[in-house]
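The other protein chains are all here in position, but one chain of the complex has been omitted.
Chains: A and B, in written order; residue numbering restarts at 1 for each.
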Amino acid sequence: MGWLSGKLRLRLAEATRNTPVVEAVHRVTWRKVDARRVSMDKLRHAENLRTRAERIRRHVLERLPDYLEQFVTQATAGGACVHFAPDATAADRIICEIARSRGLRLAVKSKSMTTEEVRLNDALAAADVRVVETDLGEFIVQIDHDRPSHIISPIIHKDRRQIAGAMARELGCAYTEDPEELTSIARRHLRDIFRRCDLGITGVNFAVAETGTLCLLTNEGNGRMTVTRPRVHVALLGIEKIIPRLTDLPVFLKLLARSSTGQAMGAYTTLITGPKRSADRDGPEELHIVLLDNGRSDILAGPVPEVLHCVRCGACLNACPVYRNIGGHAYNSVYPGPIGSLLTPLLWGPSHEELPRVSSLCGACRLACPVKIDIPELLVRLRSLATDRQPRIKRWLLRGWAWGMNRAWRYRLGQRLMRRTLSDDGSGWATRGLGPLRDWTGQRDLPRPGARSFRQLWQEDLGDER
Amino acid sequence: MQVALFITCLTDTFYPRVGEAMVRVLRHFGCQVEFPAGQTCCGQPAFNSGFHREAARLISRMADVFSPYSCVVTPSASCATMVKHHGPPLFPEGDQARPAVCALADKTWEFTTFLRDRLGVDMAAHLRFDEPITFHYPCHAREIYSVEDLQGWLAGANGCDLRVPARPDLCCGFGGVFAVEYPELSDAMLRDKLSELEATGADLVISNEAACTLQMSGGAHRRGLRLRFKHLAECLAESLGLMEPESWAG
Partner (left out) sequence: MSGDPRSSAESVTGDRVPTAVRGFVHALRSRTAHIQQQTALPDEPTSALREVNPDAILAARFASEVAAVGCDVRRVTMENWLLSIEEILRGHAARSVLIEPGPETALTPKRAASLRQALAAKGLATMEDPSDDDMFAVDVSVTGVVTAVAETATMVCVSGSRTARGATLIPPAHIALVARSQIVPDLFDTFEQISAWGQMPANVNLITGPSKTADIEGVLVTGIHGPGSVHVLLLDE
């Protein structure tokens, strides 16, 4: 155990040593960072769009009750059934009840972090509903009894051998490591499910208040299948995902795919307003929209409401040097990465309170965020609200240090003491330090301060020269 | 003109040569340099850790120490950012320390941008290098100067063989208290940074941030790498013949 931190540090240290995962995460995140850079450079109005997107999100969250009211009214008028879930348990209960009351037994799911947040799959399984994840990455996570490690690309921690093994084992198919063949196998398997399913569950990327429209962004087509094939569609929607008008959507569409994957647009942007009209050839007969709070109203009313501006693009994860070196599982949360370091303690409380400290505040996330969330500032704000719950030694050391710095003579004394505590083997470098400096020298050397500090140099020579 | 030097605690303790170089360069370009002895620290480590009351006390003290001066110059962009951007919001309207803290924010300059913008110095014209160089862009310099700025000062220098790293602004992993709270993670980030720098083939790294230099040079030395680190102030002072080139003691 170090002087300043405990179990989390050990877990993170272990994560940095998981070489196959760390290497895989490096490869994929660097590729996405580069793809994002190239595609944003081509977007002439990128900066203006980011500013506009930020302002739209801020505007909505300043008036969320009004926009929610408008959305609910419009969605209901369009034929959707709107429910409210104050927490995860309620969301699960509502959705299970919809399934039960309509005798729905086979559910297909399009990727939704919100459904992971409320652990919907477990609840549906307990209610005897078979749930099949249809996003390729989530499908592989499901059959391999794993957890997603990135909010956009769930299996960046897995290599093709692991995937091939899981598919051969769970689906009984021939072993192959070829991505095209693996994808083909998944396609055949899931196509059969799509033909037979009766319940479709999705998240929502944006909900348009003006028209009660749900906007879903996908690349594979599984999302479209999910909202087309089954007779009941359930959409789980965090209350913060509202935008005012249809004409605000393109501001976000222009930024989102570029930020996530470097594409100019994803393959499918689906706008859903109500269940099928009676004369429509296909589509669900029922649309249920479940509005999820689960702590969001607390966040909105609290000191860091900006966290709710997030549009879940994953750009901050790709940019983050911490995420790159530990991978998503190390966060022990549905939401990893920089935005996860804020959301996780806010949604799940004290046991995750240390997460905001796991950052060098380098700001790569802020630069990448399409809606300009100042993540480092919010991390510092959360840190400032938790100072009394930091490890006692750290509080004493930091306050002691600050006290010492408050007088020049104490500062100079501190300098002299530090020089003494660093062992000197004559090389000018210390390899072992005391106290917190031991945590430094565990990993790196420290230059031993020279004979004179700058102020001594000034007082003795430099000050008098002209 | 008169400038007061805000040396920063890390530069004062570990890199006095950088301070010396700054003084010589500023004098060379016609400044009269003062050094208020009462200065200690801008409070950035406390601020970043969330100990804002303690940080505010330190900033307020700095504002008092520097109140007799109309122009303050510091070698660290992160300390300049602390003073200019994070200091004033700690003091609400009506707080009696606020005017002095705001005044400090207005009159504090980071060294390289001071030379360029207040003294009109063409940095590239005065710099000379006689070996390949690369550079590290400190994350906390974003409010002060850009990657392109830094690259431009170096690329135009005499004799320059500038090897641009693939990602010049990749975080070195220091992050203040972070480096000792999560040292293994900090070191993993450092490993990425050092590989980037090594891949350029240059041994000399221009690094204008004492904290980053501590982290990178400490890691390089532990690993037996040939990388050496210098502040632009030192390079300028040497190029101008104001200081002897430092030999690397290893």
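Keep in mind that, in the parts below, a contact is a pair of C-beta atoms (placed from the backbone, for glycine too) under 8 Å apart; a residue touches a chain by one contact, two chains touch by 3 or more.
None of the values given here were measured: they were computed from a predicted structure.
Chemist: Touched by the hidden chain, which of the shown chains?
Modeler: In the entire complex, chains touched by the missing one are A.
Chemist: Pick from A:Val33, A:Ile56 or A:Leu422: which residue touches the chain that isn't shown?
Modeler: A:Ile56
Chemist: For a quick check of understanding: of A:Gly6, A:Pro20 or A:Pro179, which residue touches the chain that isn't displayed?
Modeler: Hidden-chain contact among the options goes to A:Pro179.
Chemist: For the full complex, which residue in A:Ala174, A:Leu271, A:Leu413 or A:Leu434 touches the chain that was left out?
Modeler: Within the whole complex, the residue contacting the unshown chain is A:Leu271.
Chemist: Among the options A:Arg100, A:Arg191, A:Arg389 or A:Arg416, which residue touches the chain absent from this view?
Modeler: The missing chain is touched by A:Arg191.
Chemist: Touching the missing chain, which residues of chain A?
Modeler: Its contact residues with the unshown chain are 24, 27-28, 31, 43-45, 48-49, 52, 55-56, 58-59, 61-70, 72-74, 76-79, 82-84, 86, 134-137, 140, 153-156, 159-160, 163, 179-180, 182-183, 186-187, 190-191, 194-195, 209-211, 213, 219-222, 224-225, 227-229, 239, 244-247, 249-251, 253-254, 261, 264-277, 279-283, 291, 293, 297, 300-301, 305.
Note that only the chains that are shown with their structure count from here on.
Chemist: Which of the residues in chain A come into contact with chain B in the complex?
Modeler: 2-5, 8-9, 12-13, 16-17, 22, 26, 321-322, 324-326, 357-364, 380-387, 390, 394, 398-399, 401-403, 405-408, 411, 415, 418, 427-429, 431, 436-437, 439-440, 442-447, 449-450, 452-459, 462-463, 466
Chemist: For chain B, which residues are in contact with chain A within the complex?
Modeler: Listed in rising order, the residues of chain B that touch chain A are 7, 9, 11-16, 18-20, 23, 27, 35, 37-41, 43, 45-52, 54-55, 57-58, 61, 139-140, 142, 169-171, 173-190, 192, 214-215, 217-219, 221-222, 249-250.
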